[in-house]
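With one protein chain removed, the remaining protein chains of the complex are shown where they sit.
Chains here go by letter, A, B and C, matching the order in which they are written, and residues are numbered from 1 within each.
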């Protein structure tokens, strides 16, 4: 281990792990430690963090409100791209890590630090996301990942270390059943009874949302307006990204919306089980899908759907600050050019029900689709089908030359008395 | 119009359109007409169809129960492929058409008919699905699509024609607000107030499912067992495909599950709005997704997801009887080799909540993913991240040679006092 | 047939077909005809076209040099996207049609015409390309496609019509074995002996390029410089798009480069056989591929390769003026941000041999890849492989629980004396 470290910027939460790390860095490297906490909407006490960090030994402390930047520059672009990992996970944690790490790099530059550190474990995704951002933005900095290098192997040993070093534990020593991550986009839960994939999560685990059962018996209708694939108003009231998401979180959580229980494939090769609460995000994703359906042609949408899979993969993998993500965003931004309009939906006991959508760029034309008279010429369909089906017909004919072939076409020809060539 | 037609097999439902067509074929071609009705679970009176068809002039009548074949050979393979058109439509109508058309071809062969006819309009998808199947299986038969060729332009004119020709109308002349299609997999609704995409569907439109509001206040838990991606048991009771789907339809419908309101892109280029009720199908798709998550590796799943988009497209397009669909099914069948296991879910007022999953082939290993001690070596992560992130680091370095570039990396290097080459 | 046409703009080449069409339009619609010819580098006499068109009855004649616009705004963007249809066809004709049709629309607007016409047949791709552009840019104009509507069924009948109507035939009546299309990007050949896919093309068919056999016995080295994926210099001499392509065509044709003999899938469902000569284009595509390899990361390149397939499909299909193509170009332009550098290649008797490439943004770092000492830590590879291969190992273990499974893993475990659970 290279001991030549003078000043470290630590991504600090005030919890057990990063408190122990703060002290351990000082003890191990005899260096200064700058503690940095980002407010990304985790809704927890940040008030006493400063004091706590200093008490544990931090030279200086940064507590930065990054909520608006998070929603505007990270969450909404990924949302516009329809990025959902493995079809279910809305990437709440994945999107926050690059922003936190980027701010950490900025502080390192301002402070003249020569190293950065984080509290992510050696089995998870977050270590990768932190460190890929470090590599992308400041590859010259030394990275210290204590959970991969120190001798502490368990929560119990960490508590022991904390006690031995006089770290103020307050309530952080008490048993945490779950490993959680919280920001304005979502809250995740892992561990506890979830580790057996057959177990149903305990209702007490959920902290953000009502259960569908507890939700009000009355439905509520919500109308969301979008401009170029970005939400801009709720129920007719124009809002900035942060308050808009807050409002949708509020109404979604009340109505039991946004719980997802899934098994995902981690970056380091293993499967893990997680439960997510993403109330506002779930509403937004359902609405966007509808808006896409009336404003995008088949091809643009099909490519967007294909690219969305890859976009989600790389965000999950911590590759936010890459030329590839920028290139995909160029497609997404152009594809979203006409994704302007309104979606009307109803929330009721966990359901998000689409009930209407409109757009000045709607490709749905009532008179074209309706069953009455219109300019559409039914005769055209004959020519269309003949050519659209030409290859199918040619193939059928050609493949039936195969005498050994079985199947309906052959049987049918036999029944019809056709002699095979 | 070539008048040389001796015997036509008509896909006949007993409704207004195909009743008029039956008569019109006789009048126009002076030919025999064989009426054929498939029971694919539409749950309507088929009892008097025989009599009715004969009364309208049919030479002979076939009423065939294809329900088991439909579920086993069409619905379940497409389901295993995770085929969902444009992310939402479970392909209920699309899957039925090739089967109906195939049986029609078989009857044509048995009856020595030289033509087939269907009642699909010139603006919809079904004409394409019928006729592509005809081309694939019996390209020698003449195809008659009256809605594209006759002079009848509206429902009113069709009723007039029926009255003028003594076709028994019974209740079919009464106003149908909606255009519907029903089989054991789903019921679809188009037309009426749906033609304005902003309108919320009237509750009276729904015929299969309770609304979430009407559904019982008590949740119900359902466990579904799968073998190679095909459902084989519900709540521990092994069932054949048809009763299994019936059972899931029953419980799903009761609990308000499976309503979807969407706008889709039709084959003939226009957008159309449809509402679908697919209670059992919706439950099955949610369950399958979960089973995939624990039994498929990332790559196999990612390709399956990509292929599923294409699979849905071609089923929607009526290209069931193609070499391409067979080739994709070969992938799907092999990919499903280990998709054996159980999924536990809860139905409650419209929600399908996943609460557990298990498989003898589960790739989720509790001790690998848990946060305690295990065989997993945390140190490996350092090497992994270094190489996994190598390209990102190299790119960052190389791209920053661009003096005109803006962005965090450059600013950071500037802040850190790096002089640019 | 709606006879209400006052003025038609005809895409006119002066050949047999469009000469007959010019006259036929006048006879059939009693309308004015504006003849329009685009110079897109077909290298044929355009000198007497004006006179010829007027003699045949044209009210006015436009002969526009679109070569620069063609190369700059159509060919090079598609080239940057690596658009190759079905892996082989460089889209020479496909790219020209939208430009010609767009100019035709502009002339229609200037002339106040109410219809447009083209000479493409009813079996080919070009009719689709012309008419999709018309629909995209001026859907209000009437489209007249004589080959699909008139009674002339063959070349012989067309010549008869020409003679009967006093159309000056000069040399256009003499037998044309091949159907050809020529512009600055390529020349295509269809028909004649090519219609039997087993036949080797006659050497006389080729008009642009030397055969490899005829090409000089001395190789030549060519260096091409690119900026953001667009070629800007040859052998160190900066050139505008048009002269640059001319120069590469010259040297490529001399050295026997760019002949392709293929079977392709037409839009209207049939296969057709074509032979293409694309000397400069072939050189450029080989060079671009190399430049991509040193300047693009794996992910950006993989997505670009995937998108290139789709880009080629829609250009082939005449969907140039679409939101989808614009969206893909947004990706392509951003992906090409660092595609700046030089490629060194050797031309010799039909071969394009890559022999060198360099870029200020090259991701190839000599000291990283070399086999000597470097900063790369070999130990990292152990961790990388352990995690990169973790899923493979887990799967192998889990899948071997399948008692019925066969395969090397199972046999190996058996040989190794492992008892199966």
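Of note:
The rule is short, and it goes like this: a contact is a pair of C-beta atoms (placed from the backbone, for glycine too) under 8 Å apart; a residue touches a chain by one contact, two chains touch by 3 or more.
Here the structure is a predicted model, which is why all the values come from computation and not from measurement.
The chain that is not drawn here is touched, among residues B:5, B:335 or B:396, by B:335. Which of B:62, B:130, B:320 or B:388 touches the hidden chain is settled by the complete complex: it is B:388. Although one chain is not shown, part of chain C still touches it, namely residues 86-88, 102, 105-106, 108-110, 112, 121-123, 127-128, 131-132, 135-140, 145, 147-149, 153-155, 179, 191, 195-201, 212-213, 219, 259, 261-268, 270-273, 289-290, 293-294, 297-298, 301-302, 305-306, 309, 313, 319, 321-323, 344, 346, 348-351, 353-358, 362-366, 368-373, 376, 378-382, 384-385, 388-389, 392-393, 395-397, 399, 408-409, 411-413, 415-416, 418.
Counting the whole complex, the residues of chain B in touch with the unshown chain are 265, 268-270, 297, 299-300, 303, 306-307, 310, 314, 319, 322-324, 326-331, 333-335, 337-338, 387-391, 394.
Touch with the hidden chain on the side of chain A covers residues 297-298, 338, 360-363, 365, 368, 377, 379-384, 386-388, 391-392, 394-395, 398-399, 401-402.
Rule of thumb we're sticking to: only the chains that are shown with their structure count from here on.
One finds 28 Å separating the Cα centroids of chain A and chain B. Measuring from the averaged C-alpha position of chain A to that of chain C gives a distance of 39 Å.
Counting only residues that touch two or more partner chains, chain C has 297, 338, 387-388, 391, 394.
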